[in-house]
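Every protein chain but one is kept in place in this view of the complex.
Now for subunit A:
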Amino acid sequence: MMADEATRRVFPTEPASHLRPRSRSVKSLVSTPESSFWRTFRSSTLHPSYLHLPITSLSFSPNSSLLAAASSTSVRVFSSLSLSEYDPDFDPALFATLPLPDLAYSPSFRCDGALIAAGCENGAVRVFDLPNDKPPKTLRRLNAHSCASRVVSFPLLDHKLRLFSAGDDALFVQWDLPTETPLFSVPGAHRDYIRAGAPSPVSPDVFVTGSYDHTVKIWDARVDSGASSVLSINHGHPVESVLFLPSGGLLATAGGNTIKIWDVIAGGKPVYSVETHNKTVTALTLAKVRDDTRLLSVSIDGYLKSFDFSRFKITHSMRYPAPLLSVAFSPTGTIRVVGTNNGAMYMGIKKKKDEFEDQVGSDDFAWSVPLPEKPTSRKNIRYFKRGQSEKPSEGDFIIKRPEKVKLKEHDRLLRKFLHKDALVSVLKTQQTTSIMAVLEELVARRKLIKCISNLDNDELKLLLSFISKKATQPWCARFLMDLAKCVLEIRAEDIRSGGPEMAVHVRNLRSMVAHEIQVQRSLQEIQGMISPLLVIAGK
């Protein structure tokens, strides 16, 4: 038993959504804070090698001064400081080139940025040092893999003597660097190539590997349980990339065109699945966006997408002209790099201070109690007038005036039952959906025929021009074809005597109908060709 009145609202004639062709471009032009953040990056292109070989992996050093890119048979290390003043004309950005015996994979910096390790197509894993003034030299050669060592990684935590590696021979090894000996080795860790791996952000002994056998396994070097992992998760597609989210409790895996988030602590429970890429997702990385962290993913379809894993929402996406293989984001949050399969690297360098960050800076003194406002003196005339333009202070309960329903011209006229005027006014707007909505409303009120017969010649021209433009559009054809027939029947006399302009509209209509018949005929031909095939296929 509710008070009925409050719930009754006014419905405009607009929601004729069945008429609107469904728009494919979902992306709105509305600027979100996220998109404005990404817009502050100045983009540039870099070709590390002049060969068109894919850039399989990118990595930033933890203190963010260096960027390593694996391409061809070398790992190229760039200084990010010089990158920020990068000039495409000459190439001083190159800091060092680390040679490897075969195609280089997966460069990884140690937590202090002093060492870099990389894998290689023939299975060798090399560890280089990176002194500032001297050319880099190979410190250690780790040979255990018989096939390409695709995954090489230092632990994220402060554990400088360990290194993880895994490769196409399905072998997973934890190395002791000084002695070049494996500490913990699992032969046959997976049943297929291991192509992804990541160290845990909370423990130096925990590592996750992802393989083409669709599984993701978590290993703990402290638990020597033979070939069995601590936890195994089935992703459902060949896994291309895995990543621990900053808490270490959530795991992101990418494979096929899906990215999945898993709860590791809950024993590998699926939390969420993202399917926004059209092709295989190739790499994942974390990015610092203002105070938040986003998961960046790149895919063969050329899109870089930013995923907010706290709200489970894609917040931004960027398109690149080539299939993307690798992505890296500098720990300072100022450089974004993606690597493509044709040797080009696309960089975005943050060019200016975010206006958003400027605002944040001023809340240091939010603790201080605001000074009580000086009461206006009673002698002042403003005291007596103060009610009129008084701004509500915080904590005041504001009684809002009921919002006035904004109605369009044709809606106002329809409410006054001025049907013909409404029709004419909406025809003048030339908005097809509105016109169709008004026409349907007139049908519902049983007033359309009357309206048509009451239109004067100029208004009839308007209607005819609308019909002749739209009559064969599939989503309003059924309505408009009938309407056209009806208009021509009712107003035959006026159209005949309507002068050349009217004749043009009628001619347009006729040619349009003729064209439509042509189209229908050819469609029927096609249908005739297809239907026997379908029948055969059905058997």
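Note that a contact is a pair of C-beta atoms (placed from the backbone, for glycine too) under 8 Å apart; a residue touches a chain by one contact, two chains touch by 3 or more; residues count from 1.
In this section, contacts and distances are computed from a predicted model.
Trainee: Out of "thioredoxin-disulfide reductase (NADPH)", "WD repeat-containing protein 75", "Origin recognition complex subunit 5" or "Annexin", flag the one the UniProt entry gives for the chain missing from this complex.
Mentor: "WD repeat-containing protein 75"
Trainee: Considering the whole complex, which of A:Glu440, A:Asp494 or A:Glu516 touches the chain not shown?
Mentor: Considering all chains, including the one not shown, the answer is A:Glu440.
Trainee: Looking beyond the chains shown, say which of A:Val223, A:Ala266 or A:Ile449 touches the absent one.
Mentor: With A:Val223, A:Ala266 or A:Ile449 as choices, the missing chain is touched by A:Ile449.
Trainee: Name, in rising order, the residues on subunit A that touch the hidden chain in the full complex.
Mentor: Missing-chain contacts on subunit A: residues 1-5, 7-8, 10-11, 15, 17-18, 311-312, 415, 439-440, 442-446, 448-449, 478-479, 482-483, 486.
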